[in-house]
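Of the protein chains in this complex, one is absent; all others appear in place.
For subunit A:
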Amino acid sequence: MKTITASAENAYKKRKKSAWKELKNQKYLYYMSIPFVLWVFVFQYLPLWGWTMAFQKYKPGVGFFEQKWVGFEHFRTLFGDEHFYQVLRNTLAMSFMGLIAGFIVPVVFALLLNEVRVQALKRFVQTVSYLPHFVSWVVAAGIVTKMLSTDGGVVNDILLGLNLIDQPIQFMAQGHLFWGIVTSADIWKETGWNAIIYLAAISGIGPELYEAARVDGASRWRQIWHITLPGIRPTMIVLLIMSIGHLLGTGFEKQFLLGNHLVIDYSEVLDLYALNYGLAMGRYSFGTAINIFNSVISLVLLFAANGIFKRFTNESIM
């Protein structure tokens, strides 16, 4: 009994000593990582501390302990504001439209592109397709506005040419068209880029599967349905969960740049709301409450999505 305790103690000492030695051995690894960890702490974690502002009547330049605490007052104001529900509706609508379109279109595009048998053409289309990903939203919004404009915009020209309309449509001034315009612009910009991962996943499928299917006389449609699609299913699920996690966080750049005061009832999203009613008016605490609401909803959606998929498919990202 005694000897066991003694040896256990020894082992503990030894381990403790070796841990300390390890630390010294790895000092360069610590030198190389600690500065950046501190960096991340300052620029990513300190803003989280700023969430306390939402529960205060925050005054700039006043110390943390001198701030006046107000509890959930700002959240009550937020949930009592009718405008908030309009903004939430816009955020959810554009997020879900973007989610569905941004999930389906790249998959379809990747499947079709994969069926192009002329290699040079396949490469050309792919290269072209992710070109828009690299231009800024400022440029993309400018291009979209130009294409949809009433004087010389190609969309109106085509619609007029086909006699589908008698007068050019002022696309950018129609609130009810705004969600569709944002979603289409997003598809235009990101489809090619998002398809990269699917194409990589498709190229990872063993050629012997297609070989066998061909021997069995399967048409190319059936090969897509029974081999390619199941082959990229794990990738699809992971990407879907990830995009759900970013659902409410998916930017306001598009809405900011494509929107204008004529369509504001449809274009204002949570982050813009925080910008316009929090930052611009100096209501920091109220704006922070909006930010928190946004983050919490995102996390809930992420965990819910992950849980659901784990249950049905045994795939998980966490």
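Note that a contact is a pair of C-beta atoms (placed from the backbone, for glycine too) under 8 Å apart; a residue touches a chain by one contact, two chains touch by 3 or more; residues count from 1.
Just so we're on the same page, contacts and distances are computed from a predicted model.
Student: Missing chain, UniProt name, options "Nitrous oxide reductase family maturation protein NosD", "Carbohydrate ABC transporter permease", "Ferredoxin" or "Protein translocase subunit SecD": which is it?
Tutor: "Carbohydrate ABC transporter permease"
Student: Using the touch definition up top, pick the residue from A:Ala93, A:Leu159, A:Ile196 or A:Ile297 that touches the left-out chain.
Tutor: A:Ile196
Student: Touching the hidden chain in the complete assembly: which of A:Val125, A:Ile169 or A:Ile297 does that?
Tutor: Result: among the candidates, A:Val125 touches the missing chain.
Student: At which residues does subunit A meet the chain that is not included here?
Tutor: Subunit A touches the missing chain through residues 19, 22-23, 26, 28-33, 36-37, 39-40, 42-51, 53, 60, 109, 112-113, 115-116, 121, 124-125, 127-129, 131-132, 134-139, 141-143, 145-147, 151-152, 154, 172, 188, 191-193, 196-197, 200, 214-215, 217, 219-221, 235, 238-239, 245, 249, 253, 256-257, 260-261, 271, 274-275, 278-279, 284, 287-288, 290-292, 294-295, 298-299, 302.
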